[in-house]
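Excluded from the complex is one protein chain; the other protein chains are retained at their positions.
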Amino acid sequence: MSDSDHGKHHILSNKTSLTVLLLLLVFTIFTVAIAQVHFGSLNFPIAMLIASIKAILVMLFFMGLKWDNNENRAFFFGSFLFFGFFIFYCAVDLLGRRADSHVVGPILKESASTGPQTEKPWLSSPEIVAHGKSVYEKQACGTCHGDSGKGDGPAGMALGARNFTVESGWKNGRKPSQVFMTLTKGLGSMPQFDTIPAGDRWAVTHYVLAFGPDAPADSDEDLKAVGIDPSKPGGGLGSAEIEKKTIPVDFALDLYVNQ
Amino acid sequence: MADKVTAFKEHHHAHHFRNDEHQFETAKQGMWVFLLQEVLFFSPLFVGYLIFKFMYFQDFHDASKHLDWVMGAVNTVILIVSSFTVARAISSAQKGNRDGVVENLIFTFICGLGFLIVKYLEYSHKFHDGLLPGHFFSNPELLETAPHANLFFTFYFLMTGLHGIHVVGGLVVFAWLLKRALNNEFGPKYYTPLECAGLYWHFVDLVWIYLFPLLYLVG
Amino acid sequence: MLEMLKDLLPTAATEAARQWDHLFWFLIAVSVVFFLIVMVPLVVFVFKYRSRAGRRPTPIAHNDTLEILWTAIPTVILMGIFAWGWIVYKDLMMSAPSNSMEIKVMAQKWNWTFQYPDGRTTSNELFVPANTPVKLLITSKSSDVLHSFFVPNFRIKKDAVPGMYNVAWFNSNIVGQHIVFCAEYCGAGHSQMKAKVVVLDPERWELWQWGKEIKLPEWVGFGGMELAASSSTTASAGTETTGIMAQNSQIHADLMIKQGEKVFRSKGCIACHSAAGDSVGPSHQGLFESKVLLADGRQVVADENYIRESIENPMAKIRKGFENRVMPPYPGQLSDEEFDALVAYIKSNR
Partner (left out) sequence: MHHSPAGENYMSYPKGFSTWIVTLDHKRIGLMYLASVLFFFLVGGIFALLIRLELFAPGGQYMTAQQYNEFFTYHGTIMVFLVIIPMIPAALGNFVLPMMLGAKDVAFPRINLFSYYLYCAGAIIAVSTMFFGGVDTGWTFYTPYSTTTATNSALMLCAAFIIGFSSIFTGLNFMATVHRLRAPGQGWMKLPLFVWAIYATSIIQVLATPVLGLTLALIAIEKTFGFGIFDPALGGDPVLFQHFFWFYSHPAVYIMVLPAMGVINEIIPTFSRKPIFGYKAMAGAIFGIALVAFVVWGHHMFTSGQTDFVNMLFSLITMFVAVPTGIKVFSWVATMYKGSLHFETPMLWAQAFLLVFVIGGLTGVILATLAADIHLHDTYFVVAHFHYVMVGGTLMGFMAGLHYWFPLMFGKMYNEFWGKVACVIVFIGFNLTFFPQFIAGQKGMPRRYFDYIPEFRIYNELSTIGSALIGFGFVIALFYFVYALVWGKKIVGKNPWRALTPEWEADCPPATENFHHDVVVTHGPYDYVGERA
């Protein structure tokens, strides 16, 4: 235990501090100059080397590590060791990932709805409601909205899931097109179900509305308001939201198989 | 100028230390442990930046071209000079030259302010160009060529911002030390606060020495 | 005794699970042995050396041989344990066999969606044939949270991380329903987020593919039918997917290739890329899944993501020898259908 009685503290002479200052300025200019020259992937190590030289200069002279005891030196350089552990593992993991592990583009390919195909899916019919029931169960909507649509599902109570049997309080309105859009875009803690085929979403919409008193019908303006063109088959949405130029391959496929 | 002998305030060591030297060594060691912790405090940002730099090499390269390296270089020079003046302040205190301490502290304070002003100019330039982090990123040109440029600016603002907070912290400490230096507290017998503030300031300069090339030059 | 031990673990429905059980019981055995090594002397000392009148403690401060022994031996045993753990992981859990059926698993707040190779999707129910390796590409919806696909009977678990595909695989030989849990905390519905892997024998697998209603087999592990792994069943099921599904996807593939060629021409790719060989741009002959050398020396596998990236942002990965060629980027101009068709076309140029 360094029990030096009132040991002389090292006093940094003006000369050394000036030389260190000049050296640091020279290295700064040097590192800026060298960075302009394009060495490709070599630039990075060079810049880090120069920065480290400047850092060691500051540590040894300005911070006095040159004349300090070993404990403080061990502390400071020890911290860089742990920084080394930290960056080694993170870099090896994140940069070592398989090339194809990064998700690019949509996850699921759009697939055709397995339910009945109709020109105007925004009009309800018993088959659509029946199909809606099977989609409702498959997608486990009951987790929040409850199996009988009262919004009493185990996860639903805390999140205030919509009770379909009640007529009032529908934020986006109770018209089929509006409910369809809520299902597609999501609302508050209700996630968006845009990966479910549009046909199935229409079916769930009608099934859900069937819980409560019969829903008001959509007028053309309502449809246009949410981006549905009543003249086109399926409301111009086809099987995916974005406007389609060519016939969707799956749709063509169904025609081909059914012939 | 003649070293006029100033009567420095009497300072006696705390009761649980054997003598002034013992207290000085302990305080300095405590400061070094604090710097140890600061290295690790900055480390996640450096680790994150380096990893994403190699993951999105091209995007980060294009994005870093939008940084003004001239301002960065000016800031580097400012901080190096302020490191120099802090070291001079400490050696003046050791030699008992009270005016030297005061002058150097003032000069360091001004350098710190200068650094913040240059930083403010840079930030306003970025705000103007839409080079902002995360969702706020709206620079038209980079949006096409470099989809991950917003991540570069997230790191840019986080690293320089955290460093800036440390600079502000340093300025507050120097203001406090200036007040104490003005009523002759720091002399050859007692200058521990100056020594610790100096170590802290050199550390802040060290961080910038690494930040400058990483972000501005080889980004 | 073995019977009682068996139901302390879920039913082992795959080869990997059985290997896992051997490893697990070995670890338990080692733990019990070490527990006794520590506890038996402890109990003996507690009674033998408890303080009594005239009891003189003998001051033994250390014993080098003993200390060396109880450092070296545990290290050796631990290395053994690590090695066995690594072998089981590498052989049976890490990389899926090449001929496995690929299924995309998408997790979202509180249900699972599975998509089969032919584009069909089911939610919360994964139908697979018995004795067939199934590779799962697990991810979470982009705006969603972490989930984790955990099938106790198969001893597999992989996190569903948004923005990243994680791979897990299994080859179950027990027909029945195997429960799937979500093992990464994901909010209010975390404990409701259950699904099931329905492993079907070949007959039911045929029926299901034709979309016919089938009688679901019972639950496994919590009650399930053990399919004797006799050679007969495994041979017939085999690896190629028989039945309508195969025809289905074959028609689908031909149509896609024709569609892909049309896109290849209409988008102007034909101007610079030709199947004959490199021209203005690199040739796409035999490109798919081949190793591609980049300008900066990196080597990348030319898979779907590489192709999509080269189309949308060509400057990201420039091929060696084509540094100064400039390809216009096509960000977002290709719909998903067109892109899939294009990939099918490029794939067909093996």
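Letters A, B and C name the chains as they come in the text, with residue numbers starting at 1 for each one.
We adopt the following convention: contacts are C-beta pairs under 8 Å (C-beta built on N, C-alpha and C of every residue); 3 or more make two chains touch, one makes a residue touch a chain.
Computed from a predicted model, the values in this text were never measured in an experiment.
Peer 1: Considering the complete complex, which visible chains touch the unshown chain?
Peer 2: The omitted chain makes contact with A, B, C across the full complex.
Peer 1: Of C:106, C:126 or C:156, which residue touches the hidden chain?
Peer 2: C:156
Peer 1: For the chain that's not shown, point to the residue among B:36, B:67, B:199 or B:217 touching it.
Peer 2: Reading the full complex, the residue touching the unseen chain is B:36.
Peer 1: Which parts of chain C are in contact with the chain that was left out?
Peer 2: Touching the missing chain: residues 8-10, 19-20, 23-24, 27-28, 30-31, 34-35, 38-39, 41-42, 45-46, 49-52, 55-63, 66-67, 70-71, 74-75, 78-79, 81-82, 84-90, 92-94, 142-146, 148, 150, 152, 155-159, 161-164, 166, 179, 181-192, 194, 222.
Peer 1: In the complete complex, which positions of chain B touch the hidden chain?
Peer 2: Touch set of chain B with respect to the missing chain: 14-16, 22, 25-27, 29-30, 33-34, 36-38, 40-45, 47-48, 51-52, 56, 132-136, 147-148, 150-151, 154-155, 157-158, 162.
Peer 1: Since one chain isn't shown, list which residues of chain A touch it in the complete complex.
Peer 2: Given the touch definition above, chain A has residues 1, 71, 79, 82, 85-86, 89-90, 92-94, 96-98, 101, 103, 154-155, 157-159, 189 touching the missing chain.
Keep this in mind: only the chains that are shown with their structure count from here on.
Peer 1: Looking at mean CA positions, which chain is nearest the middle of everything shown?
Peer 2: The most central chain, going by mean C-alpha position, is A.
Peer 1: What's the chain with its C-alpha centre farthest out from chain C?
Peer 2: When every chain centre is compared against chain C, the largest gap points to B.
Peer 1: What whole-number Å value describes the gap between the mean CA coordinates of chain A and chain C?
Peer 2: 22
Peer 1: Please compute the C-alpha centroid of chain A, do the same for chain B, then give the distance between them in whole Å.
Peer 2: 35
Peer 1: Quick check: what residues of chain C touch more than one other chain, meaning two or more?
Peer 2: As it turns out, chain C has no residue touching two or more other chains.
Peer 1: Mind pulling the chain A residues that touch 2 or more other chains?
Peer 2: Where chain A is concerned, no single residue meets two or more other chains.
Peer 1: Under the definition above, what is the set of chain B residues touching chain A in their complex?
Peer 2: So the residues of chain B in touch with chain A come to 19-21, 24-25, 28-29, 32-33, 35-36, 39-40, 43-44, 46-47, 50-51, 54-55, 69, 73, 76-77, 80-81, 83-84, 86-88, 90-91, 94-95, 198-199, 202-203, 205-206, 209-210, 212-214, 217-218.
Peer 1: Given the complex with chain A, which residues does chain C contribute to the contact?
Peer 2: It comes out as residues 104, 106, 108-111, 113, 115, 119-125, 139, 141-144, 162-166, 187-189, 192-193, 211, 248, 251-252, 255-256, 259, 296, 300-301, 303-306, 308-309, 335-341.
Peer 1: List the residues on chain A that touch chain C in their complex, please.
Peer 2: So the residues of chain A touching chain C come out as 40-41, 97, 99-111, 114, 138-140, 143-144, 153-155, 158-159, 191-192, 195, 240, 242, 244-246, 248-250, 252-253, 256-257.
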